[in-house]
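The complex appears here without one of its protein chains, the remainder shown in place.
Letters A, B and C mark the chains as written, and numbering starts fresh at 1 in each.
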Amino acid sequence: MRMVRVAVMPGQGAPVELREVPEPALEPGAALLRVELSEVCGTDVALRDGRLAGVPYPIIPGHVSAGRLQAIRGTLLDLEGRPFHEGDLVTFLDVHRTCNACWSCLVAKASTRCPRRKVYGITYGLADGLAGGWADAMVLKPGTLCLRLDGPPERFMTGGCSLPTALHAVERGDVGIGDTVLVLGSGPVGLSAIIVSLMRGAAAVLCIGAPAARLEAARAVGAAATCDISEADGETRLAWVLERTSGRGADVTIEATGAPEAVVQAMRCTRDAGRVVVAGQYADHGDASFNPHADLNRKHLDVRGCWGSDFSHFHRAVRIAADPERSRPWSRLPAERYPLERANHALEDVAAHRVVKALIVPGDAGA
Amino acid sequence: MRMVRVAVMPGQGAPVELREVPEPALEPGAALLRVELSEVCGTDVALRDGRLAGVPYPIIPGHVSAGRLQAIRGTLLDLEGRPFHEGDLVTFLDVHRTCNACWSCLVAKASTRCPRRKVYGITYGLADGLAGGWADAMVLKPGTLCLRLDGPPERFMTGGCSLPTALHAVERGDVGIGDTVLVLGSGPVGLSAIIVSLMRGAAAVLCIGAPAARLEAARAVGAAATCDISEADGETRLAWVLERTSGRGADVTIEATGAPEAVVQAMRCTRDAGRVVVAGQYADHGDASFNPHADLNRKHLDVRGCWGSDFSHFHRAVRIAADPERSRPWSRLPAERYPLERANHALEDVAAHRVVKALIVPGDAGA
Amino acid sequence: MRMVRVAVMPGQGAPVELREVPEPALEPGAALLRVELSEVCGTDVALRDGRLAGVPYPIIPGHVSAGRLQAIRGTLLDLEGRPFHEGDLVTFLDVHRTCNACWSCLVAKASTRCPRRKVYGITYGLADGLAGGWADAMVLKPGTLCLRLDGPPERFMTGGCSLPTALHAVERGDVGIGDTVLVLGSGPVGLSAIIVSLMRGAAAVLCIGAPAARLEAARAVGAAATCDISEADGETRLAWVLERTSGRGADVTIEATGAPEAVVQAMRCTRDAGRVVVAGQYADHGDASFNPHADLNRKHLDVRGCWGSDFSHFHRAVRIAADPERSRPWSRLPAERYPLERANHALEDVAAHRVVKALIVPGDAGA
Partner (left out) sequence: MRMVRVAVMPGQGAPVELREVPEPALEPGAALLRVELSEVCGTDVALRDGRLAGVPYPIIPGHVSAGRLQAIRGTLLDLEGRPFHEGDLVTFLDVHRTCNACWSCLVAKASTRCPRRKVYGITYGLADGLAGGWADAMVLKPGTLCLRLDGPPERFMTGGCSLPTALHAVERGDVGIGDTVLVLGSGPVGLSAIIVSLMRGAAAVLCIGAPAARLEAARAVGAAATCDISEADGETRLAWVLERTSGRGADVTIEATGAPEAVVQAMRCTRDAGRVVVAGQYADHGDASFNPHADLNRKHLDVRGCWGSDFSHFHRAVRIAADPERSRPWSRLPAERYPLERANHALEDVAAHRVVKALIVPGDAGA
C-alpha cells in the first residue's frame, strides 16, 4: 500500500503535524492529484488559530493548489466537454458541491452562499479523505471543476486564491476606466486588487497598508502612492486620500485588511455616490462603529460585502495567469517556498506579514 | 403693494412666526404660485430643532407644495416644451439649480449630491425671497421644474415628499416580483415604501415600527404583518422577521426610521446576498455599532445609502398620483390639515408621531 | 403490469396518437407524477409541425404540467431541503439537467443556453421514458426540481409556461414604475406580459394583436388600449403607439408574436434609449429587414433576446399563482379543457387562435 505524506492541523491552536496516510482507492469520477504547489494564506492562519466556524478538525489545509493528474478513475471532463488526461497540469476550484438545487443557488443566484458548498482544505476535513493541498497528493472528488494550467504553475499560484478574490471584489466594485481606486490592505488580496483594478482601467490606485516591504510591493505592481498605517492615524489617512482625489475621496474603495475599523475608514475615504467593497472580513475580529447619517446615507454610498468567489472568477484568474503580459505584475511579488516539513514556519511568516506570498512545495526536501 | 402671509422659522429651536411680506416683482422666467397645500414632514421638525447643517435661517419652510400659477413672467415650459398657463394647477421639484456643470452632475451622475443644488424651504431662506410653501404664495425661480397635477392636489400631497423618496429607495433596492420586503419605520416614507414595494410586485411586505396607529395604517396600505418596536426588542424583531422568511431574512430591507441602530438591524434582518437601502438617516442622530464580518462581508450584502430624489422620481410620483387606481392606497392614510396659524401645532403633532400626514393649507381660516 | 395512457407525436406533421405503455420501475431519486393538468401551447403546435430542431420523435408532448406525486423512490427534497411526500400536489421545472459544469452555466451564467439541458415534452422523447405531461402519469427523473402548489392547480396552469416566460421578458425589459409598456402579441405570453408588466408598476400597457377575442382578454387583464393587426398596417400601428406616448414610443416593448417583422415594428414603436425584449421568435419563421441607423443606433436602443426561463422565474411564477390577489388576472382568461383523446383538437384550436389557453386533463373522460 502506497503512503501519502500530509500536513495536518489537529485542532484549534495546535501546530501542524506531518503524518502518513494510505493512498485511497478512487471512486468513479475522482482523480488523484500529485501536488506541486499549495498555498498558505491568511485563511490558513485563521484555521490554525480557530477563528473560523464549522471547521471539521483535524484537517489537511491547502485550498488552492496546483499539480499533475496522476490517476483518473473513469472520465474527467473540462468545461468544453473534452477529457483530461493523466499527466495534465491542472488547478481546481476549491469550492465543491455548490448544489445548484437550493434557494441560494437557484433563486438568489448567490452560489457563494450555498449551504451545501464544501471547500477543500477548510470545510472538508481529514475524515473526508485527502481533501487538502498540503500533501504529496490529494483526491479530487467527483464533480470537482478542474482547469488546465498553461505555463509554469508558479505563475498562477503566486496570485493563488487572492487573484479570484480580488477579481470578484474589483467587479463587485464595478471599477471602470478613469476611476481612482483606494485599496485598504497590502496583503495578497490587496496587492492583487491593485493589479486587477489597473487591469480594468483604473486611472490611479492608492494603497494604505503595512509593513514597508508590502507597500514597496504595492508600488512595484502599480500603486500610484502608498500610506503606511503605522505612521498615520485615521484622520491623517483620510486627509492623505482627499489630497489625491480633489477633496472628494476615491471612486471605489476595496477593503482587504481584516480589521473591522477599516470598513468605516473605507466609507469615509470614498466619494459621495461611490462604492465600497468589503472583502477583508473573512473572520470575526469584532465590531466597528460608524455614523449612518454622515458615512452612508448622506453620501449616497454603496457598501458591498463580497464573500468568496465562484467559478467564473476562478476561470478568468487562470486565463490571466496563462497570459505572460497580463500576469507579469504578480511575477514581481516575492514568493517564499516551504517544504511540507516547514508548514508551521510558513504559517508564522504569513501571520507576522514577514512574507508577501507563501507556497507549500511538497516535492521539496525538508530543511 | 400686495402683502403675502408667510410662516417663518426664525432660527434653531424658535417657534414659527406668522409674518407679512410684500409680494415681490417677478424676474423673467419666474412665476408666482398661489399655494393650496404644503407639506409638514420630519425634515421640518429637524429644521425647527436645528438638526440640519447649512440652513440659512430665517426660512419659510415647506419644500413640497402644490398650487395654482397666479402669474408667469415670460414663458414657463413643461418637459415637452409646451407653455404653462396662469391658473394651471401644478407642483414642482423642490430641488433647484442642480447645476449640470459639475463633477457630481456630469461625471458621477449623482445630481442629488450636486454642491450647487438648493432646496426650497430648506436651503433657500427668507433672504432668497418667497422660497417656501408655508405661505399664501411663493415664487418659483427661473429654471424651477413644474408639473401639472391632474385630479385634486390632495391626491399627490398625501404622499408628498415621501412618495418620490420611497420610489427612489424601492428602485435603489431593486425590489422585484416575488420579493419579501421589510420596511423599518412606519412614518410617511415607510408607509409609501410599503405601497411602492407592492407596486413593484413584492410578494409580501413586513413592517416594523410604531405607534399602533401608524402600524394600522401600514396594514391598511398592504403590509402583510407588522411588529411594534415598543413591544419587541432587537432579537425579538429579528426572530419575527426570520419566522416569516423561511429563516433567511428579507430579500430587501428599506430603512426609514431615523434611528442609527435601525441600520444595523436592517443588515441583520436581510438575507444573504440581499439588499439594504438606508433612507432614514437624513439628520445626524449618532453612531451605531455593527460586526463587519457577520453583518456585511459573510452575508455578501449590499447596503445602499439613498439621498434625496431627482426629477425622474418626482415625475413618476406625479404620474402615480394622477392614476386613481395606483394612488388609492395613499387615500387610505389619514391626513391632518392645518391653517398657517397652526404651523407650530402641525410640527408638534408630526414630532410626536400623533398624525400620519400633516398638510399646511394656507387658504383655510386659522383657529 | 400497470399501463399508462400517453399521447404521442410520432413525427413531424403526423397527428397525435393515444398509446398505452407499461408503467416503468423508478430509478433511485425518481418519482411518478399522476398528471392532473398539462399545457398545450404554441410550442406544441411547432412540435407537431416539425418546426423545432433537435426533437427526438416520437415524443410525449406536455412540458409544463401539474399533478400529484404518486410514488417517490428514495428521497425527493424541496429547495429548503425538506422531503416531498407521496400525495403532494406539485409542478416542476420542465428544464432538466442544466449541468452547472459547462462554460454556459458557469462562466457566461446563461443556463438557458446550457448545451446539456433537456426539456420534458420537447427534447426528451419517448425513448427517454414517460417524459411528457400528456399522459395519465409521467416520471420525474432524479434531479427534477419540484415545487408544491398551494391552491387549485388551475390557478398555476392557466398561466402555465407563459407566466415564467413573461416574467423573464418583463425583467429583462427592466419594466419599472411609471413605464408605458407595449406588448406585441395577444397569445398566452403576450397576455401574461401585460399582467406582469402591471405587476411591476407599469403606468399603462398597450397591446397590438389579434383576433378580437384575445384583445378582449388583453383589456380584461388590464391593457389600457388594444389595436387589432387585422385592421391596421405597420404605419397605422406605429402612429397608434406614438399618439399614446407623447410622440415618443413605448418605454419598453415586449415582442411575443412569432412574426419576424414584429421585431422591427418593436424597435420602431419604442422610444429613444428604450428597451425591446424579443420573446416571441421561438421557431424560425424567416428573416426581417431593418434600418440599423434609424431603428437601432440613432435611437440608442437596447434590443434583448430572451430565451426560455430558469428556475428563478419558475419559482416566482408558482409563488404568484399561490397568491389569490396576484393571480386574479389569469382567472379572467378563459381556459379550454381537453381529455387526452382530444389532444389533436386542442392543437388545432391553439394553432387557429380559437382559444386563449388550452389544457390537457388526462383524468377527464374522452368525448
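FYI, contacts are C-beta pairs under 8 Å (C-beta built on N, C-alpha and C of every residue); 3 or more make two chains touch, one makes a residue touch a chain.
These numbers come from a predicted model, not from an experiment.
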| item | value |
| --- | --- |
| Which residue of C:76, C:279 or C:346 touches the chain not shown here | C:279 |
| Touch with the omitted chain, as defined above, among C:12, C:236 or C:291 | C:291 |
| Identified contact with the non-displayed chain, of A:5, A:51, A:148 or A:200 | A:200 |
| Absent-chain contact - pick from A:24, A:56 or A:176 | A:176 |
| Contact partner of the left-out chain, one of C:30, C:250, C:269 or C:303 | C:303 |
| For chain C, the residues touching the chain missing from this view | 103-104, 108-110, 112-113, 246, 248, 260, 263, 271-274, 278-294, 296-308 |
| Chain B, residues in touch with the chain not shown (by the definition above) | 77, 79-81, 98, 100-103, 106-107, 109, 143, 145, 310-312, 315-316 |
| Missing-chain contacts mapped onto chain A | 80, 167, 170-171, 176-178, 196, 199-201, 203, 246, 315-316, 319-320, 323, 326 |
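In this text, only the chains that are shown with their structure count from here on.
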| item | value |
| --- | --- |
| Angle of rotation relating chain A to chain C [CA atoms, steps of 5 degrees] | 180 |
| Chain C against chain B, contact positions shared by both copies (same if over half, else different) | same |
| Where chain A and chain C are represented by their mean Cα positions, the distance between them in whole Å | 42 |
| Separation of chain B from chain C, taking each centre as the mean of its C-alpha atoms, in whole Å | 41 |
| Contacts with 2+ other chains: residues of chain C | 80, 315-316 |
